[in-house]
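Take a look at the structure set out below.
On to subunit A.
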Amino acid sequence: MTPLLMAQLVLTLFVFVALLSSSAVMVYVERKVAALLQQRFGPYLVGPSGLLQPFADVLKLLFKEELRPGAADAILFAIAPVISATAAFAAFAVVPFGASTTFFGLLSEPLRLQVADVNVAVLVIFAIASMNVYGIVLAGWSSNSKYSLLGGLRSSAQMISYELSYGLALAGVILIGNSLSVTDLVNHQAGAWFGFIPRWSVFVQPIGFLIFMIAGIAETNRAPFDFPEAEQELVAGYHAEYSSMSFAMFFLAEYINMVTVSAVTVDLFLGGWHGPFLPESLGWIWFLAKTGALLFFYVWMRWTLPRYRYDQLMSFGWKVLLPLSVINLLVTAAGVLYFGV
Partner candidate 1 sequence: MPTLNSYLVLSAILFSIGAAGVFLRRNLITILLSIEIMLNAVNLTFVAFGRALGSADGQIIVFFVMTVAAAEAAVGLAIVIGLFRHRESLNPDSFTSLRW
Partner candidate 2 sequence: MGSDALFYVFGAIAIAASLLVIAQRNPIYSVLLLITSFGALSGLYVLLDAPFVAVIQIIVYAGAIMVLFLFVVMLLNAPHEETPYDERVHPLLREGPTRFGGALALALVAELVWALTRRSGSGAFAGASASSVSAIGRSLFTDYGLAFEVTSVLILVAMVGAVVLARRDPVSRDRTAAGGDR
């Protein structure tokens, strides 16, 4: 059990706990930001200015009764939230969140702040994102209720439609960075042009960034693309029949997917952990700040924009976003060929 192996185990545990707590933090942030946007107070009773609200929510969900519809398929009904939550956690396994560090010389060699160092990491993120579909469609099917089924099928159709644009926007960044490993793509964005414009990929691939953000929001079923699970439309869609901890797992999966999409966007487009004033080893602070900004943007969009109707959503994904991402890829390829990389 070398110190490096122990450090990696501790890192894995740390990432797991951090994702769980980020989900709890997001619950609070969402409600507080929504309240401030709507000019009301939000949670303020539980703890100082409502900071303990997530704990109250989790306790409430823990004490609720775990229901299952009588005609529901028991095995699939039980598995579906597990698949959702597992895929959400697993996608973060290949996302690096800081430069390699030796923890002030305690370790013999630098440890990458990434749970699994795979050299096709970008594709792994995409692969696990496409596993999210199963949790949703199985939840919709196994609940044996028409609202759940419709919500599940619509939601999964939406996710697989926007996956295409997601992947093609990724391809643009891969062309520029010339590597499939996320760490390489981040390190490609170090430094600055003219001394003050950071070399982030968002300046080279602005349309790709927009497509990636929009497809990411659609992938995580967040507003304005949350028609399949909106309360006003489909009685909460695919998770209508779930209660207590199973429902909590779907919620957890949604927030962790948001965090993962934000983290991947930061790594691929916004320079990852590189930033002006801090040294490399404290780069994770920049990473946190950028991811936090993107998460705030997510919440802001949800409580500002009206939601797309389902046919508008699908036609936008297929008729606007997909051709745009193909054109983006072609232009990027032409640019790489002409200007050289």
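Keep in mind how these were chosen: all candidates are chains of the complex that A comes from, given by their letters.
As a convention for this text, a contact is a pair of C-beta atoms (placed from the backbone, for glycine too) under 8 Å apart; a residue touches a chain by one contact, two chains touch by 3 or more; residues count from 1.
These figures come from a predicted structure and were not determined experimentally.
Judged by that same contact rule, which candidate in 1 or 2 sits against subunit A in the complex?
Looking at every copy, the candidate touching subunit A is 2.
Touching residues of subunit A toward candidate 2 in the complex: what are they?
Listed in rising order, the residues are 73, 75-76, 118-120, 123-124, 126-128, 130-131, 133-134, 137-138, 141, 149, 153, 156, 160, 180.
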